[in-house]
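Missing here is one protein chain; the remaining ones are kept as they sit in the complex.
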Amino acid sequence: MTTRIDRSQLAARIATDIPEGAYVNLGIGAPTLVANALPEGQEIVLHTENGMLGMGPRPAEGQIDPDLINAGKQPVTALPGAAYFHHADSFGMMRGGHLDVCVLGAFQVAQNGDLANWSTGAPDAIPAVGGAMDLAIGAKQVFVMTDLLTKQGGSKLVETCTYPLTGVGCVTRVYTDHGVFDTSPDGFRVRELFGDNTIAEIAELTGLSLKEA
Amino acid sequence: MTTRIDRSQLAARIATDIPEGAYVNLGIGAPTLVANALPEGQEIVLHTENGMLGMGPRPAEGQIDPDLINAGKQPVTALPGAAYFHHADSFGMMRGGHLDVCVLGAFQVAQNGDLANWSTGAPDAIPAVGGAMDLAIGAKQVFVMTDLLTKQGGSKLVETCTYPLTGVGCVTRVYTDHGVFDTSPDGFRVRELFGDNTIAEIAELTGLSLKEA
Amino acid sequence: MIDKTVVGVADAVAGIEDGATVMIGGFGRAGQPVELIDALIEQGAGDLTIVSNNAGNGDTGIAALLAKKRVRKVICSFPRQSDSWVFDGLYRAGEVELELVPQGNLAERIRAAGAGIGAFFTPTGVGTQLADGKEQRRIDGREYVLEYPIRADVALFSALKGDRWGNLVFRETARNFGPIMATAARTAVAQVDEIVELGSLDPESIVAPGIFVDRVVAVGERRWLEDGVFVGGVTLEGEPLAAGEESK
Partner (left out) sequence: MIDKTVVGVADAVAGIEDGATVMIGGFGRAGQPVELIDALIEQGAGDLTIVSNNAGNGDTGIAALLAKKRVRKVICSFPRQSDSWVFDGLYRAGEVELELVPQGNLAERIRAAGAGIGAFFTPTGVGTQLADGKEQRRIDGREYVLEYPIRADVALFSALKGDRWGNLVFRETARNFGPIMATAARTAVAQVDEIVELGSLDPESIVAPGIFVDRVVAVGERRWLEDGVFVGGVTLEGEPLAAGEESK
């Protein structure tokens, strides 16, 4: 049995790689947990693609403001220093490479950095992409936060994505419940393994040949 | 001797063709005179490409605000209802066809609507274009305000421009000191002649075959 | 006198024709022009192409428009939501067409329409299904795909305040698509909480200048404000909060 850390531990691990002063977009779902793990007393500016920089935490009970939501359509607050802008400006900010980091979920990440996180290609699924493709190609560093394995035990780290792509060669680093991996032209590089995990074990789980970072 | 009206009369004539509620850009030079001729009590919104809608007249003595200027870099004021915006938004407004009218000066206007108003092509001249090309192609109606003849007596209305173009087929109407002419695919159409002028006289002055509108 | 204000939402949506392309602002609930959509349903135009970020939630708004079979096609980035059953059903039944556009390309295509840009090269979507069949080009070492403007006959969106010249200010993330949709539509219609005197909006803070706006209709203050001050006490959908309840 390999060692796995839970999602809040993983969020905390990701947070340690986000320097003070960074402009960060946290994707819908698990990546939003990273917000809670950011170090107290440090200023990191959160961007939400629906038009805001300086996003704060969920409001107190009874203080929901329907005009103030994040990209996941959850209620949020505004910190001192926040700014609002319209969608073209917000996505210009993303596309223009002004975000330092974005953290996204994934169905699959290929060793060259290809990302698949918007569609499983199931023929009866309603396709929906939102801002995923813009985030994938826009941020200076694209982090993926994901379990290493699917519920069925398949590897989400792959040689080549089989699901429809979100972006080409865009992911820089993958944070999984087993360890942290950097993408590279010649395969994933193991940056860190949690607990007792070994490269050999992860290689077996993923069917990939892995190198040390 | 043909009849000529002066510039302020011409400005007044142009003003009668600008309906209430129009969004209007008045180019540098003589066209700014049109502002003074707009009917009292009617609301016409003046745009200046350096980032403002709702431009008002020159300020009172001692009240010059260096932050508040028009495209000709002259001091102006802001009317109630004014709005400021940056250059990309301002020229988006122009290029996107949101201005109803712009009034420009000209070196030459060809009968198909080609405009030359930024360069005489003199080899030693410093070239400078400013916002002329954007205005020429952007407004729904491009009016030209000009003398019919150059100081040397040549016609500014021409079959084909010999000076470098500002825009292709963009001028809809030319207001001259002799009369008003519409451009058309088959030559200038005479919309109005001032005083005693006749089509035959203007045809002789310009060397063009002119038709009634 | 310029007066773009209209008295009721029926006047605000008057003249929308069958077959029209209608942009609808909002991102989820925020900035959704609820009253204008209701008025559009009432008005009756059909065979519409709807341009919006989402394709309706629950049974109201765009979902209600869809349910009444008024929509031929939806151009959006995210039609799949937990409560988007109306769109889902129609889409699976082949009764509504979908053009799926990455959200940033959607915003930029709308902006391009308003700004007179004929087409633009964007890196978003390169190498994905959503760029299939589109012109691609390498510029300065990076791949881009060519995208075209999206224009509309009408834009319906929500702002906070407006004046009779059509100048508008927005509120928080409810700004989203409103200002750019206004630039891209032949007739731009804003519902606002309040119409204020000309000159009372700060010219430095006007987000949509009146040149882009054709009609402004007041629909009353949003439920979570009181005289302009945030008071809360609502769910995320803007409904009154029952004791102890906080909707997700």
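Things worth noting here:
All chains are identified by letter, namely A, B and C, in their written order; residue positions are counted from 1 within each chain.
What we mean here is this: contacts are C-beta pairs under 8 Å (C-beta built on N, C-alpha and C of every residue); 3 or more make two chains touch, one makes a residue touch a chain.
For clarity, every value in this text was computed on a predicted model and none was experimentally measured.
Remark: the omitted chain is touched by one listed residue; of A:Leu38, A:Leu53, A:Val142 or A:Leu157 this is A:Leu53. When you scan B:Ala30, B:Leu79, B:Met94 or B:Val144 for touch with the missing chain, the hit is B:Met94. The missing chain lies against subunit C, touching residues 108, 112, 115-123, 137, 139-140, 142, 144, 148, 169-172, 202-205, 207. Interface residues of subunit A facing the missing partner chain: 20-21, 23, 43, 45, 47, 53-54, 78-85, 88, 91-99, 138.
Residues 48-52, 59, 61-69, 73-75, 78, 84-88, 90-92, 94-95, 114, 119, 124-134, 137-138, 164-168 of subunit B touch the missing chain (whole complex, contact as defined above).
Note that in this section only the chains that are shown with their structure count from here on.
Look at the CA centroids: the one farthest from the centroid of subunit B belongs to A. At the centre of the protein atoms shown, by the Cα-centroid criterion, sits C. Chain centres here are Cα averages; for subunit B and subunit C they lie 36 Å apart. Annotation: 54 Å between the Cα-based centres of subunit A and subunit B. Annotation for subunit C: residues touching 2 or more other chains are 111.
For subunit A, the set of residues that touch two or more other chains is empty.
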